[in-house]
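Here the structure is laid out as structure tokens; the discussion comes afterwards.
Note that one protein chain is taken out, while the other chains of the complex remain in position.
Entry: chain A
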Amino acid sequence: MTPATGMSSDPSNIRSKARSPRSRPPAPVVAAAVVISLATLIPLGFVIIMTAATGWDTAVKLIFRPRVGELLFNTVGLVLATIPLCIVIGVAAAWLVERTQLPGARFWSLVLAAPLAVPAFVNSYAWVSTIPSLGGIAGGTLVSVLSYYPLVYIPAAAALRRMDPALEQSAASLGLDRWRAFFRVILPQLWLPITGGSLLVGLHLLAEFGAFSMIRFNTFTTAIMEQYQSTFNGVAANMLASVLVLLCLVMLLFESRIRGNARYARIGSGVASRPPILPLGRYRPVAVVGVLGLAALALGVPLGNVVRWLVAGGADIWDLPEIARTLAQTLAFGLAGALLTVLLAFPIAWLAVRYPSWFTKLLEGTNYITSSLPGIVVALAFVTVAVGYLRPLYQTVPLVIAAYVLLFLPRALVNLRAGLAQAPRELEEAAQSLGNPPLKTFLRVTLRLTAPAAAGGAALVFLGIANELTATLLLAPTGVNTLATRFWSLSSEIDYGGAAPYALILILLSLPMTYLLYTQSQKAAGQ
């Protein structure tokens, strides 16, 4: 890794005229960060170049046709139906768990976050094997809401926990009753978790393939995949991809517009006391039934179905050598991808924290835009680039890992950023004044203090890789299967029983990571 400051670890006592370590970051780190950020621009560049190269007439012909209209209707309709439902369910659940005398609130707090450990395509599999006729926007919305509401619920619960009770007390002293206080004081405070969570939900909806394909609901992503697999029709798939990317960018822009930059953090000093807990009174049964129902639908149905198929399948479905091979493959991909992603995120995170400027902000921002692109777009870009220019890399492990890095870099970035904030410059300076050269300082202090955050980031990247489907399907070498792709091929063949062990392992692998995510959000809230 790179030394921690602008000082060189030159063995001689003397070095040439120094630049201020504060004013200019070390060149090798900048170079590394720039190269990594440029590499992450490959998918976006691919879409732009392909669209330009297609020619206006062909592009118009391929984009303005009834098929695209149908896909647009489905995709936009899905987003517009799912996001509000996720907000209502996520915020209501967070409020019940954090602010009311819900029986067993701490237990529910965790259980309601747990559906995040169930991959959306496993959820879909469970529902379609319960209700075989499930499909259309309604079916897509049902599965999506149950899979993705935790993305709003977790940050909303964390924000409710951290919120200064003095605000509500002030509202009460200004004559607002509880309902009006909720809508005029609490809800506006939740704006950031709601917009941030909704963006994540939206991006997941645009990127999801397995869950919708399973219930034969067509979105841009499923259509691109179909186009690609059935005909290898590159141009048609690419045009669909560029519309998808456009939707994605519109969503990012919209979120950054409405998010605003108002200050929602606690203003003033002092230690915040615990927020007030409301008695539910006669609404108590309603609240309990609501929480119970949500958990049953989002967690009970998938778990119940997996267990049902496991029981029905008996010993026959446990093809142990195959399962072991797939599990090992998943762990290998996950670990390699997670390590590489954290390693590559380090220079960018370090520059962003230590040398904040428009340039480092740009570097950081690039990575967020790229990885909000659906996996299918990244995969298509990699396939095209590999087939066209790097033929030996096509369908090799390095290419899959590279796609994972691009897709999941922000998960590592966000964590490393927080971790580096735990290792302020003062501590590095203290170590140096105690006789430690820069490299040793970096190892003994900076790296050591960042390690927990780096591990957290790596775990989240691992989780992403284990559940990744589209990029793996397109890019993995022939015959190489992860748990997700194996589950997918079995359940596509309606071998629901055979797929069940893979679903179980996926859920079991994801549970600890989900728990980590949950505790991290609680910690960020100062608990």
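Everything that follows uses one rule, which is that contacts are C-beta pairs under 8 Å (C-beta built on N, C-alpha and C of every residue); 3 or more make two chains touch, one makes a residue touch a chain; residues count from 1.
Just so we're on the same page, contacts and distances are computed from a predicted model.
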**The complex's invisible chain, by UniProt name, from "Heme exporter protein D", "Sulfate adenylyltransferase subunit 2", "Malonate decarboxylase acyl carrier protein" or "Fe(3+) ions import ATP-binding protein FbpC"** = "Fe(3+) ions import ATP-binding protein FbpC"
**Fill in**
Among the options A:Gln229, A:Ser256, A:Gln422 or A:Ser492, the absent chain makes contact with A:Gln422
**Message:** So one chain is hidden, and I want to know which residue out of A:Leu192, A:Met225 or A:Ala431 touches that hidden chain in the complete assembly.
**Reply:** A:Ala431
**Message:** Applying the definition given at the start, please give the residues of chain A touching the unseen chain.
**Reply:** 7, 13-23, 422, 424, 426-427, 429-438, 441, 445, 448-449
